[in-house]
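Can you read through this structure? Questions will come right after.
All protein chains but one are shown at their positions in the complex.
A and B label the chains in the order they appear, each numbered from 1.
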Amino acid sequence: MWRTNLKIAALVLGVVGLFTLVANSIPQLESDVPQALDLSGDLSPAALVAAGERIYGGAGGCATCHGLGTRAPNLFSGEGGQGAIGARCGGRKPGMSCKDYLFESLTEPGAFVVPGYQPIMPDLRRTLPADQIWAVVAYLESLGGSVDVVAEDVRAAQATAPPAPPAPPAGGATQSLDPREILAANACVGCHALGGTGGAVGPPFDGIGRRLGPDQIREAILNPAATTSAGYEQMAGVMPATFGQQLTAAQLEALVTFLASQR
Amino acid sequence: MSAPGTWASGIREALRHPFWQAVALLLGAYLLFEFGIALVPPLVGIKSAPIPASVLVQYMLTAVVGILLYVSDQEERWRRFKEPIRAALVDPNKRWIRAALLIVVPISAGFVTYRQVRPSVGAGAQLRSIHPAPPSTISFRGRTMTLAGLENLLRRSGDSAQHLATGRRVYYANCLPCHGDLLDGRGQYAHAFNPAPLSFADNGTIAQLTESYVFWRIAKGGRGLPREGTPWNSAMPAWEEFLTEDEIWSVIVFLYQHTGWKPRTWDEEGGGGAP
Partner (left out) sequence: MTDLFPLLQAVADTAGAYGRFPVIGSRAAVWIAAEVHLMFAAFVLGVPMFAVITEAIGIFGKDDKYDRLAKEFTRLLVVAYSATAIWGAVLTFFLTTLYPRFWSHLARLFGLSMWIYVGLFFIESFTLYLYYYGWDRWQTGRAKYGHWTLGLLLNVWGTAVMFIANGWLTYMMSPPAGMTAETLPESVGLWNALANATWMPINIHRLIANAVFGGSIVAAYAAYRFLAAKSAEERAHYDWMGYVGNFVAISIFIVLPFAGYYLGREIYQYNQQLGITMMGGFMSWLWILQAFLIGILFLVSNYYLWIGMGRIPGAERFMPYTKWMLVILVLGVIVWATPHTMIANRRELEEMGGSHHPFLGVLGVMSAKNTAVNLMILTTFLSFLLYRRANKRPTAAWARAGTIVQGLSFGAATAVVLFFGVYGYFVSAIVRIGFSVYQVLAVLATIVVVVVLDILMLRGAQSRGAIRWGQMPERSQYALFLLAVTFTWLMGLMGFARSGIRQHWHVFEVIRDTSPDAVTPALGSAAIMISACVLIFLGLVSFIFWLSELGQKSSPGREVAELAAAAPPPPSGSGPSPAPLLGGD
(Lines give C-alpha, C1' and ligand atoms only; values in the text may rest on other atoms or scores of the structure.)
Protein backbone atom coordinates (compact mmCIF):
# COMPACT_ATOMS: atom_id res chain seq x y z
CA MET A 1 0.00 0.00 0.00
CA TRP A 2 2.89 2.34 0.65
CA ARG A 3 3.84 2.07 -2.97
CA THR A 4 0.34 3.18 -4.00
CA ASN A 5 0.34 6.04 -1.51
CA LEU A 6 3.67 7.24 -2.80
CA LYS A 7 2.45 6.99 -6.37
CA ILE A 8 -0.65 9.04 -5.55
CA ALA A 9 1.40 11.64 -3.70
CA ALA A 10 3.79 11.83 -6.64
CA LEU A 11 0.89 12.25 -9.05
CA VAL A 12 -0.70 15.01 -6.97
CA LEU A 13 2.56 16.86 -6.49
CA GLY A 14 3.42 16.44 -10.16
CA VAL A 15 0.11 17.80 -11.38
CA VAL A 16 0.08 20.72 -8.94
CA GLY A 17 3.71 21.41 -9.83
CA LEU A 18 2.93 21.38 -13.53
CA PHE A 19 0.12 23.90 -13.14
CA THR A 20 2.33 26.14 -11.01
CA LEU A 21 5.12 25.86 -13.55
CA VAL A 22 2.84 26.76 -16.45
CA ALA A 23 1.45 29.74 -14.55
CA ASN A 24 4.97 30.90 -13.76
CA SER A 25 6.36 30.41 -17.23
CA ILE A 26 4.39 33.22 -18.81
CA PRO A 27 5.54 36.79 -18.25
CA GLN A 28 4.17 37.97 -14.96
CA LEU A 29 1.90 40.97 -14.79
CA GLU A 30 1.04 42.54 -11.49
CA SER A 31 -1.71 45.02 -10.97
CA ASP A 32 -0.10 47.88 -9.11
CA VAL A 33 -1.89 50.13 -6.72
CA PRO A 34 -2.14 53.72 -7.92
CA GLN A 35 0.53 55.50 -5.97
CA ALA A 36 -0.59 57.41 -2.94
CA LEU A 37 1.01 60.69 -2.01
CA ASP A 38 2.24 60.27 1.52
CA LEU A 39 3.86 63.30 3.01
CA SER A 40 3.63 62.05 6.55
CA GLY A 41 6.79 60.03 6.99
CA ASP A 42 10.41 60.98 6.54
CA LEU A 43 10.55 62.03 2.95
CA SER A 44 13.59 62.15 0.77
CA PRO A 45 14.02 65.44 -1.10
CA ALA A 46 13.51 63.54 -4.34
CA ALA A 47 10.12 62.30 -3.18
CA LEU A 48 9.13 65.78 -2.11
CA VAL A 49 10.17 67.19 -5.46
CA ALA A 50 8.20 64.50 -7.29
CA ALA A 51 5.13 65.23 -5.19
CA GLY A 52 5.59 68.95 -5.75
CA GLU A 53 5.80 68.45 -9.49
CA ARG A 54 2.48 66.64 -9.45
CA ILE A 55 0.87 69.42 -7.46
CA TYR A 56 2.40 72.09 -9.68
CA GLY A 57 0.84 70.57 -12.78
CA GLY A 58 -2.32 69.35 -11.10
CA ALA A 59 -4.08 70.38 -7.93
CA GLY A 60 -2.06 73.55 -7.47
CA GLY A 61 -3.07 74.94 -10.82
CA CYS A 62 0.22 76.85 -11.02
CA ALA A 63 0.73 76.21 -14.72
CA THR A 64 -2.41 78.19 -15.45
CA CYS A 65 -0.50 81.42 -15.19
CA HIS A 66 3.16 80.59 -14.87
CA GLY A 67 4.38 79.62 -18.28
CA LEU A 68 1.38 80.67 -20.31
CA GLY A 69 1.46 84.18 -21.65
CA THR A 70 2.88 87.06 -19.71
CA ARG A 71 0.59 87.25 -16.73
CA ALA A 72 3.13 85.77 -14.39
CA PRO A 73 6.86 85.14 -14.41
CA ASN A 74 7.94 82.05 -16.26
CA LEU A 75 9.50 79.82 -13.63
CA PHE A 76 11.31 77.48 -15.99
CA SER A 77 13.04 79.94 -18.27
CA GLY A 78 15.73 82.46 -17.44
CA GLU A 79 13.63 85.66 -17.22
CA GLY A 80 16.41 87.73 -18.69
CA GLY A 81 19.42 85.67 -17.80
CA GLN A 82 18.70 85.15 -14.10
CA GLY A 83 18.21 81.44 -14.46
CA ALA A 84 15.16 79.36 -13.60
CA ILE A 85 13.31 79.99 -10.37
CA GLY A 86 15.49 77.70 -8.27
CA ALA A 87 18.53 79.68 -9.29
CA ARG A 88 17.13 83.19 -8.94
CA CYS A 89 14.92 82.83 -5.87
CA GLY A 90 17.69 83.50 -3.38
CA GLY A 91 18.32 87.00 -4.67
CA ARG A 92 14.77 88.08 -5.25
CA LYS A 93 14.04 89.69 -1.95
CA PRO A 94 16.97 91.02 0.01
CA GLY A 95 17.71 89.15 3.20
CA MET A 96 15.44 86.26 2.51
CA SER A 97 16.57 82.76 1.75
CA CYS A 98 15.27 81.01 -1.30
CA LYS A 99 13.12 78.69 0.78
CA ASP A 100 11.51 81.44 2.81
CA TYR A 101 10.95 83.60 -0.22
CA LEU A 102 9.18 80.87 -2.13
CA PHE A 103 7.06 79.92 0.85
CA GLU A 104 6.11 83.53 1.36
CA SER A 105 5.17 84.07 -2.27
CA LEU A 106 2.95 81.01 -2.17
CA THR A 107 1.24 81.90 1.08
CA GLU A 108 1.32 85.70 1.07
CA PRO A 109 1.58 86.48 -2.63
CA GLY A 110 0.90 90.15 -2.07
CA ALA A 111 3.96 90.63 0.16
CA PHE A 112 6.35 90.90 -2.75
CA VAL A 113 5.32 91.28 -6.35
CA VAL A 114 7.96 91.02 -9.02
CA PRO A 115 8.18 94.38 -10.77
CA GLY A 116 6.25 94.46 -14.00
CA TYR A 117 3.52 92.06 -12.87
CA GLN A 118 0.08 92.54 -11.40
CA PRO A 119 -0.64 91.32 -7.85
CA ILE A 120 -2.99 88.63 -9.10
CA MET A 121 -1.69 85.48 -7.48
CA PRO A 122 -4.09 83.77 -5.07
CA ASP A 123 -3.09 82.58 -1.62
CA LEU A 124 -2.42 78.89 -2.05
CA ARG A 125 -3.29 78.09 1.54
CA ARG A 126 -6.85 78.26 0.40
CA THR A 127 -6.47 75.37 -1.97
CA LEU A 128 -3.57 73.33 -0.63
CA PRO A 129 -2.66 71.98 2.81
CA ALA A 130 0.59 73.39 4.16
CA ASP A 131 2.61 70.21 3.67
CA GLN A 132 1.74 70.20 -0.01
CA ILE A 133 2.83 73.81 -0.28
CA TRP A 134 6.21 72.73 1.05
CA ALA A 135 6.34 70.08 -1.63
CA VAL A 136 5.78 72.77 -4.25
CA VAL A 137 8.55 74.88 -2.71
CA ALA A 138 10.87 71.88 -2.93
CA TYR A 139 9.96 71.37 -6.55
CA LEU A 140 10.54 75.01 -7.41
CA GLU A 141 13.92 74.93 -5.68
CA SER A 142 14.87 71.92 -7.72
CA LEU A 143 14.41 73.98 -10.88
CA GLY A 144 17.94 75.23 -11.17
CA GLY A 145 18.82 75.25 -7.49
CA SER A 146 19.31 72.86 -4.64
CA VAL A 147 16.53 71.61 -2.43
CA ASP A 148 16.81 72.53 1.23
CA VAL A 149 13.26 71.85 2.31
CA VAL A 150 13.54 69.20 5.01
CA ALA A 151 11.11 66.85 6.64
CA GLU A 152 10.97 69.20 9.66
CA ASP A 153 9.38 71.92 7.57
CA VAL A 154 6.71 69.56 6.38
CA ARG A 155 6.11 68.20 9.84
CA ALA A 156 6.00 71.64 11.39
CA ALA A 157 3.51 72.67 8.76
CA GLN A 158 1.38 69.66 9.56
CA ALA A 159 1.61 70.35 13.28
CA THR A 160 0.63 74.01 13.10
CA ALA A 161 -3.10 74.08 12.96
CA PRO A 162 -4.94 72.03 10.37
CA PRO A 163 -4.90 73.26 6.79
CA ALA A 164 -6.89 76.23 8.06
CA PRO A 165 -5.64 79.28 6.24
CA PRO A 166 -5.80 82.25 8.53
CA ALA A 167 -9.24 83.30 7.29
CA PRO A 168 -7.92 85.13 4.31
CA PRO A 169 -9.86 88.13 3.26
CA ALA A 170 -11.96 87.04 0.31
CA GLY A 171 -12.00 89.05 -2.83
CA GLY A 172 -8.53 88.35 -4.08
CA ALA A 173 -6.38 91.41 -3.69
CA THR A 174 -9.31 93.77 -3.31
CA GLN A 175 -12.39 94.30 -1.22
CA SER A 176 -13.94 96.67 -3.70
CA LEU A 177 -17.28 96.09 -5.34
CA ASP A 178 -16.26 98.01 -8.44
CA PRO A 179 -16.42 95.44 -11.22
CA ARG A 180 -13.44 96.84 -13.09
CA GLU A 181 -11.34 96.71 -9.97
CA ILE A 182 -12.44 93.13 -9.33
CA LEU A 183 -11.51 92.20 -12.87
CA ALA A 184 -8.08 93.73 -12.47
CA ALA A 185 -7.43 92.32 -9.01
CA ASN A 186 -8.34 88.80 -10.03
CA ALA A 187 -6.35 89.01 -13.26
CA CYS A 188 -9.35 88.24 -15.39
CA VAL A 189 -8.15 90.50 -18.16
CA GLY A 190 -4.97 88.48 -18.36
CA CYS A 191 -6.96 86.05 -20.43
CA HIS A 192 -10.20 87.78 -21.40
CA ALA A 193 -10.04 90.99 -23.41
CA LEU A 194 -12.12 93.96 -22.27
CA GLY A 195 -12.40 97.08 -24.33
CA GLY A 196 -10.06 95.60 -26.88
CA THR A 197 -7.16 95.08 -24.48
CA GLY A 198 -6.21 91.92 -22.63
CA GLY A 199 -5.24 88.36 -23.33
CA ALA A 200 -6.73 86.06 -25.93
CA VAL A 201 -6.59 82.88 -23.88
CA GLY A 202 -10.30 82.94 -23.20
CA PRO A 203 -13.30 84.49 -24.98
CA PRO A 204 -13.36 88.31 -24.79
CA PHE A 205 -15.62 90.07 -22.32
CA ASP A 206 -16.64 92.49 -25.06
CA GLY A 207 -20.11 91.53 -26.14
CA ILE A 208 -20.34 88.68 -23.65
CA GLY A 209 -23.79 89.86 -22.57
CA ARG A 210 -25.05 89.11 -26.06
CA ARG A 211 -23.77 85.56 -25.97
CA LEU A 212 -24.50 84.53 -22.40
CA GLY A 213 -27.19 85.28 -19.88
CA PRO A 214 -26.38 86.14 -16.24
CA ASP A 215 -26.86 82.56 -15.07
CA GLN A 216 -24.52 81.24 -17.70
CA ILE A 217 -21.91 83.82 -16.77
CA ARG A 218 -22.20 82.91 -13.13
CA GLU A 219 -21.79 79.27 -13.94
CA ALA A 220 -18.82 79.98 -16.17
CA ILE A 221 -17.09 81.78 -13.31
CA LEU A 222 -17.86 79.26 -10.61
CA ASN A 223 -17.42 76.11 -12.64
CA PRO A 224 -15.36 76.91 -15.74
CA ALA A 225 -15.20 73.24 -16.75
CA ALA A 226 -18.97 73.00 -17.24
CA THR A 227 -19.00 74.46 -20.72
CA THR A 228 -16.39 75.62 -23.15
CA SER A 229 -17.03 78.37 -25.65
CA ALA A 230 -16.83 77.42 -29.29
CA GLY A 231 -13.40 78.07 -30.69
CA TYR A 232 -11.68 77.75 -27.29
CA GLU A 233 -11.69 73.97 -26.98
CA GLN A 234 -7.91 74.00 -26.92
CA MET A 235 -8.01 76.14 -23.82
CA ALA A 236 -10.58 74.09 -21.97
CA GLY A 237 -9.54 73.60 -18.39
CA VAL A 238 -7.11 76.48 -18.28
CA MET A 239 -9.36 78.76 -16.26
CA PRO A 240 -8.99 78.10 -12.54
CA ALA A 241 -12.06 76.92 -10.67
CA THR A 242 -11.02 78.91 -7.62
CA PHE A 243 -12.97 82.12 -8.17
CA GLY A 244 -15.87 80.84 -6.15
CA GLN A 245 -13.60 80.92 -3.13
CA GLN A 246 -11.78 84.06 -4.12
CA LEU A 247 -14.75 86.35 -4.62
CA THR A 248 -17.26 87.40 -2.04
CA ALA A 249 -20.89 86.83 -2.93
CA ALA A 250 -21.44 90.56 -3.44
CA GLN A 251 -18.39 90.77 -5.68
CA LEU A 252 -19.55 87.83 -7.74
CA GLU A 253 -22.97 89.39 -8.29
CA ALA A 254 -21.45 92.76 -9.14
CA LEU A 255 -19.24 91.05 -11.67
CA VAL A 256 -22.07 89.04 -13.20
CA THR A 257 -24.23 92.13 -13.56
CA PHE A 258 -21.38 94.04 -15.10
CA LEU A 259 -20.50 91.32 -17.60
CA ALA A 260 -24.10 90.69 -18.57
CA SER A 261 -24.36 94.34 -19.51
CA GLN A 262 -21.45 94.13 -21.96
CA ARG A 263 -23.46 93.96 -25.16
CA MET B 1 17.49 -3.54 -46.78
CA SER B 2 17.89 -4.11 -50.48
CA ALA B 3 14.82 -3.37 -52.54
CA PRO B 4 12.70 -0.23 -52.05
CA GLY B 5 9.65 -2.46 -51.74
CA THR B 6 10.84 -4.04 -48.52
CA TRP B 7 11.60 -0.60 -47.12
CA ALA B 8 8.09 0.60 -47.75
CA SER B 9 6.51 -2.49 -46.34
CA GLY B 10 8.86 -2.33 -43.37
CA ILE B 11 7.71 1.20 -42.63
CA ARG B 12 4.10 0.21 -43.08
CA GLU B 13 4.65 -2.65 -40.71
CA ALA B 14 6.26 -0.36 -38.14
CA LEU B 15 3.42 2.13 -38.36
CA ARG B 16 1.05 -0.55 -37.18
CA HIS B 17 2.92 -0.63 -33.94
CA PRO B 18 1.69 1.90 -31.38
CA PHE B 19 5.18 2.92 -30.35
CA TRP B 20 6.21 3.91 -33.84
CA GLN B 21 2.80 5.44 -34.42
CA ALA B 22 3.39 7.66 -31.43
CA VAL B 23 6.83 8.61 -32.69
CA ALA B 24 5.45 9.37 -36.15
CA LEU B 25 2.58 11.42 -34.72
CA LEU B 26 4.92 13.43 -32.55
CA LEU B 27 7.18 14.12 -35.50
CA GLY B 28 4.23 14.98 -37.70
CA ALA B 29 2.81 17.36 -35.10
CA TYR B 30 6.16 19.08 -34.77
CA LEU B 31 6.53 19.52 -38.51
CA LEU B 32 2.97 20.81 -38.78
CA PHE B 33 3.37 23.37 -36.01
CA GLU B 34 6.87 24.51 -36.82
CA PHE B 35 6.65 24.63 -40.61
CA GLY B 36 3.14 23.72 -41.69
CA ILE B 37 1.43 26.71 -40.12
CA ALA B 38 3.96 29.09 -41.65
CA LEU B 39 4.22 27.52 -45.09
CA VAL B 40 0.92 25.89 -46.02
CA PRO B 41 -1.62 28.77 -45.81
CA PRO B 42 0.44 30.98 -48.19
CA LEU B 43 0.06 28.24 -50.82
CA VAL B 44 -3.65 29.03 -50.97
CA GLY B 45 -3.10 32.75 -50.64
CA ILE B 46 -3.63 33.20 -46.90
CA LYS B 47 -1.08 35.24 -45.02
CA SER B 48 0.81 33.38 -42.33
CA ALA B 49 3.99 33.45 -40.29
CA PRO B 50 6.04 31.11 -38.10
CA ILE B 51 4.57 30.66 -34.64
CA PRO B 52 6.46 31.94 -31.59
CA ALA B 53 8.40 29.44 -29.50
CA SER B 54 6.01 29.87 -26.57
CA VAL B 55 3.06 28.78 -28.66
CA LEU B 56 5.04 25.92 -30.17
CA VAL B 57 5.81 24.59 -26.68
CA GLN B 58 2.16 24.87 -25.72
CA TYR B 59 0.97 23.04 -28.85
CA MET B 60 3.58 20.31 -28.51
CA LEU B 61 2.63 19.78 -24.87
CA THR B 62 -0.98 19.29 -25.91
CA ALA B 63 0.08 16.93 -28.68
CA VAL B 64 2.20 14.85 -26.29
CA VAL B 65 -0.69 14.55 -23.86
CA GLY B 66 -3.02 13.53 -26.69
CA ILE B 67 -0.58 10.92 -27.97
CA LEU B 68 -0.06 9.46 -24.51
CA LEU B 69 -3.81 9.16 -24.07
CA TYR B 70 -4.05 7.47 -27.46
CA VAL B 71 -1.48 4.78 -26.73
CA SER B 72 -2.89 4.01 -23.30
CA ASP B 73 -6.66 4.11 -23.71
CA GLN B 74 -6.83 0.42 -24.60
CA GLU B 75 -5.11 -2.26 -22.61
CA GLU B 76 -3.77 -4.08 -25.64
CA ARG B 77 -2.34 -0.95 -27.29
CA TRP B 78 -0.75 0.16 -24.05
CA ARG B 79 0.94 -3.21 -23.59
CA ARG B 80 2.34 -3.16 -27.11
CA PHE B 81 3.43 0.45 -26.73
CA LYS B 82 5.47 -0.41 -23.68
CA GLU B 83 7.12 -3.44 -25.31
CA PRO B 84 9.89 -1.68 -27.22
CA ILE B 85 10.63 0.59 -24.28
CA ARG B 86 10.92 -2.35 -21.96
CA ALA B 87 12.99 -4.24 -24.50
CA ALA B 88 15.37 -1.34 -24.90
CA LEU B 89 15.82 -1.17 -21.16
CA VAL B 90 16.28 -4.84 -20.28
CA ASP B 91 16.87 -7.06 -23.33
CA PRO B 92 20.40 -8.41 -23.35
CA ASN B 93 20.77 -7.99 -27.11
CA LYS B 94 19.81 -4.30 -26.99
CA ARG B 95 22.90 -3.38 -25.05
CA TRP B 96 24.04 -0.93 -27.70
CA ILE B 97 20.75 0.90 -27.78
CA ARG B 98 20.88 1.20 -24.02
CA ALA B 99 24.37 2.57 -24.15
CA ALA B 100 23.38 5.04 -26.85
CA LEU B 101 20.42 6.21 -24.78
CA LEU B 102 22.63 6.61 -21.75
CA ILE B 103 24.76 8.99 -23.75
CA VAL B 104 22.11 10.76 -25.81
CA VAL B 105 19.60 11.50 -23.05
CA PRO B 106 21.98 13.33 -20.67
CA ILE B 107 23.53 15.20 -23.56
CA SER B 108 20.19 16.43 -24.85
CA ALA B 109 19.10 17.37 -21.35
CA GLY B 110 22.33 19.28 -20.97
CA PHE B 111 21.83 20.94 -24.33
CA VAL B 112 18.33 22.10 -23.45
CA THR B 113 19.56 23.47 -20.13
CA TYR B 114 22.42 25.20 -21.88
CA ARG B 115 20.07 26.82 -24.35
CA GLN B 116 17.89 28.07 -21.56
CA VAL B 117 20.53 29.59 -19.34
CA ARG B 118 22.82 30.87 -22.08
CA PRO B 119 22.94 34.64 -21.92
CA SER B 120 21.83 36.31 -25.10
CA VAL B 121 21.85 39.85 -26.36
CA GLY B 122 18.35 39.86 -27.80
CA ALA B 123 15.42 41.28 -25.92
CA GLY B 124 13.52 38.52 -24.21
CA ALA B 125 10.10 37.33 -25.12
CA GLN B 126 7.47 39.60 -23.77
CA LEU B 127 3.79 39.69 -23.38
CA ARG B 128 1.77 42.71 -24.11
CA SER B 129 -1.82 43.00 -23.22
CA ILE B 130 -3.24 44.83 -26.21
CA HIS B 131 -6.35 45.88 -24.39
CA PRO B 132 -5.53 46.95 -20.86
CA ALA B 133 -8.44 47.97 -18.72
CA PRO B 134 -9.28 51.62 -19.23
CA PRO B 135 -9.84 53.94 -16.30
CA SER B 136 -13.44 54.82 -15.60
CA THR B 137 -12.80 58.51 -16.19
CA ILE B 138 -10.04 60.45 -17.84
CA SER B 139 -9.30 64.12 -17.67
CA PHE B 140 -9.04 65.57 -21.13
CA ARG B 141 -7.48 69.00 -21.03
CA GLY B 142 -8.67 69.55 -17.54
CA ARG B 143 -12.15 68.31 -18.26
CA THR B 144 -13.31 65.05 -16.75
CA MET B 145 -14.73 62.56 -19.23
CA THR B 146 -16.50 59.42 -18.18
CA LEU B 147 -15.49 56.66 -20.57
CA ALA B 148 -18.36 54.29 -19.88
CA GLY B 149 -21.15 55.04 -22.29
CA LEU B 150 -19.19 57.79 -24.01
CA GLU B 151 -20.09 58.04 -27.67
CA ASN B 152 -18.65 59.69 -30.70
CA LEU B 153 -20.94 62.67 -31.03
CA LEU B 154 -19.69 63.35 -34.54
CA ARG B 155 -21.66 60.34 -35.68
CA ARG B 156 -24.85 62.13 -34.78
CA SER B 157 -24.11 65.72 -35.56
CA GLY B 158 -22.74 67.64 -38.48
CA ASP B 159 -21.70 66.52 -41.92
CA SER B 160 -20.25 63.03 -41.85
CA ALA B 161 -18.32 63.53 -45.08
CA GLN B 162 -16.79 66.57 -43.47
CA HIS B 163 -15.78 64.62 -40.36
CA LEU B 164 -14.30 61.92 -42.55
CA ALA B 165 -12.31 64.46 -44.48
CA THR B 166 -11.03 66.03 -41.26
CA GLY B 167 -10.15 62.60 -39.92
CA ARG B 168 -8.30 61.73 -43.09
CA ARG B 169 -6.34 64.97 -42.94
CA VAL B 170 -5.47 64.42 -39.27
CA TYR B 171 -4.44 60.84 -39.93
CA TYR B 172 -2.16 61.66 -42.81
CA ALA B 173 -0.68 64.60 -40.96
CA ASN B 174 0.05 62.77 -37.71
CA CYS B 175 -0.41 59.02 -37.74
CA LEU B 176 0.90 58.00 -41.13
CA PRO B 177 4.61 57.72 -40.34
CA CYS B 178 4.02 54.88 -37.88
CA HIS B 179 0.64 53.34 -38.58
CA GLY B 180 1.15 53.44 -42.32
CA ASP B 181 -0.69 54.11 -45.49
CA LEU B 182 -2.79 50.98 -45.26
CA LEU B 183 -3.49 51.42 -41.54
CA ASP B 184 -1.65 48.16 -41.05
CA GLY B 185 0.94 49.41 -38.59
CA ARG B 186 3.70 49.32 -41.18
CA GLY B 187 4.52 52.97 -41.67
CA GLN B 188 7.98 54.09 -42.66
CA TYR B 189 9.15 54.46 -39.07
CA ALA B 190 7.34 51.44 -37.75
CA HIS B 191 10.33 49.14 -37.86
CA ALA B 192 12.23 51.25 -35.41
CA PHE B 193 9.70 50.65 -32.68
CA ASN B 194 9.29 47.86 -30.20
CA PRO B 195 6.45 47.32 -29.54
CA ALA B 196 5.52 47.87 -33.17
CA PRO B 197 2.67 50.26 -33.97
CA LEU B 198 -0.67 48.48 -34.01
CA SER B 199 -2.33 47.42 -37.20
CA PHE B 200 -5.87 48.75 -37.33
CA ALA B 201 -6.64 46.31 -40.11
CA ASP B 202 -6.17 43.43 -37.66
CA ASN B 203 -9.42 41.96 -36.38
CA GLY B 204 -8.13 42.20 -32.83
CA THR B 205 -7.49 45.91 -32.41
CA ILE B 206 -10.09 48.60 -33.07
CA ALA B 207 -12.53 45.98 -34.33
CA GLN B 208 -12.90 44.78 -30.75
CA LEU B 209 -13.24 48.14 -29.06
CA THR B 210 -15.68 50.89 -28.36
CA GLU B 211 -14.88 54.30 -29.77
CA SER B 212 -14.43 55.71 -26.29
CA TYR B 213 -11.63 53.20 -25.71
CA VAL B 214 -9.93 54.27 -28.93
CA PHE B 215 -10.38 57.88 -27.87
CA TRP B 216 -8.68 57.15 -24.55
CA ARG B 217 -5.73 55.46 -26.29
CA ILE B 218 -5.26 58.29 -28.77
CA ALA B 219 -5.64 61.05 -26.20
CA LYS B 220 -3.35 59.55 -23.59
CA GLY B 221 -0.86 57.63 -25.71
CA GLY B 222 1.84 55.33 -24.39
CA ARG B 223 2.38 57.40 -21.26
CA GLY B 224 -1.23 57.06 -20.26
CA LEU B 225 -1.22 53.28 -20.21
CA PRO B 226 -2.14 51.82 -16.84
CA ARG B 227 0.58 50.29 -14.75
CA GLU B 228 -0.96 46.86 -14.79
CA GLY B 229 0.59 46.03 -18.10
CA THR B 230 4.07 47.42 -17.72
CA PRO B 231 6.57 47.40 -19.30
CA TRP B 232 4.89 49.20 -22.12
CA ASN B 233 7.67 51.11 -23.79
CA SER B 234 5.09 52.39 -26.20
CA ALA B 235 6.22 55.42 -28.18
CA MET B 236 2.70 56.60 -28.93
CA PRO B 237 2.43 60.31 -28.12
CA ALA B 238 -0.38 61.66 -26.00
CA TRP B 239 -2.33 63.31 -28.76
CA GLU B 240 -4.44 65.43 -26.42
CA GLU B 241 -1.52 67.80 -26.46
CA PHE B 242 -1.71 68.28 -30.20
CA LEU B 243 -5.24 67.58 -31.35
CA THR B 244 -8.60 68.95 -30.31
CA GLU B 245 -11.35 66.72 -29.09
CA ASP B 246 -13.19 66.95 -32.40
CA GLU B 247 -10.05 66.12 -34.33
CA ILE B 248 -9.56 62.94 -32.32
CA TRP B 249 -13.16 61.93 -32.80
CA SER B 250 -12.95 62.55 -36.52
CA VAL B 251 -9.77 60.53 -36.88
CA ILE B 252 -11.63 57.71 -35.16
CA VAL B 253 -14.40 58.05 -37.72
CA PHE B 254 -11.73 57.79 -40.40
CA LEU B 255 -10.11 54.71 -38.85
CA TYR B 256 -13.34 52.75 -38.78
CA GLN B 257 -14.47 53.94 -42.17
CA HIS B 258 -11.17 53.09 -43.81
CA THR B 259 -10.71 49.63 -42.27
CA GLY B 260 -14.34 48.67 -42.62
CA TRP B 261 -14.61 47.59 -38.97
CA LYS B 262 -17.61 48.50 -36.89
CA PRO B 263 -16.91 49.86 -33.42
CA ARG B 264 -18.20 47.82 -30.53
CA THR B 265 -21.35 49.54 -29.37
CA TRP B 266 -22.58 50.30 -25.92
CA ASP B 267 -25.64 48.26 -25.47
CA GLU B 268 -27.07 46.52 -22.50
CA GLU B 269 -24.14 44.13 -22.27
CA GLY B 270 -20.44 44.16 -22.65
CA GLY B 271 -18.03 41.64 -24.06
CA GLY B 272 -17.69 37.93 -23.58
CA GLY B 273 -17.78 36.39 -20.18
CA ALA B 274 -15.79 33.45 -19.02
CA PRO B 275 -16.40 30.62 -21.42
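Quick note on the criterion: a contact is a pair of C-beta atoms (placed from the backbone, for glycine too) under 8 Å apart; a residue touches a chain by one contact, two chains touch by 3 or more.
These figures come from a predicted structure and were not determined experimentally.
Student: So which of the visible chains would the left-out chain be touching?
Tutor: Computed over the complete complex, the missing chain touches A, B.
Student: For a quick check of understanding: of B:Ser54, B:Gln162 or B:Gln188, which residue touches the chain that isn't displayed?
Tutor: The single option touching the absent chain is B:Ser54.
Student: Of the residues listed, B:Asn93, B:Gln116, B:Ser136 or B:Ser157, which one is in contact with the missing chain?
Tutor: Residue touching the absent chain, from the options given: B:Ser136.
Student: Taking the full complex into account, find the residue in B:Gly10, B:Gly28, B:Gly66 or B:Pro177 that is in contact with the omitted chain.
Tutor: If we include the chain that is not displayed, B:Gly66 is the one touching it.
Student: If you put the missing chain back, which residues of chain A would it touch?
Tutor: Interface with the chain not displayed, on the chain A side: 1, 4, 7-8, 11-13, 15-17, 19-20, 22-24, 26-40, 54-55, 58-59, 127-128, 132.
Student: For review purposes, identify every residue of chain B that touches the missing chain, sorted by number.
Tutor: Within chain B, the residues touching the omitted chain are 37, 41, 46-55, 58-59, 62-63, 65-66, 69-70, 72-75, 78, 122-136, 139, 144, 147-148, 184-186, 191, 194-196, 198-199, 202-204, 207-208, 226, 228-229, 262, 264-265, 267-275.
Keep this in mind: only the chains that are shown with their structure count from here on.
Student: Roughly how far is chain A from chain B, centre to centre by C-alpha average, rounded to an integer in Å?
Tutor: That pair's centroid distance is 44 Å.
Student: Hey, which residues of chain A end up touching chain B in the complex?
Tutor: Residues 26-27, 29-32, 34, 225, 228, 233-234, 236-238.
Student: Within their complex, state which residues of chain B touch chain A.
Tutor: 54, 125-127, 129, 139-144, 227-230, 244-246
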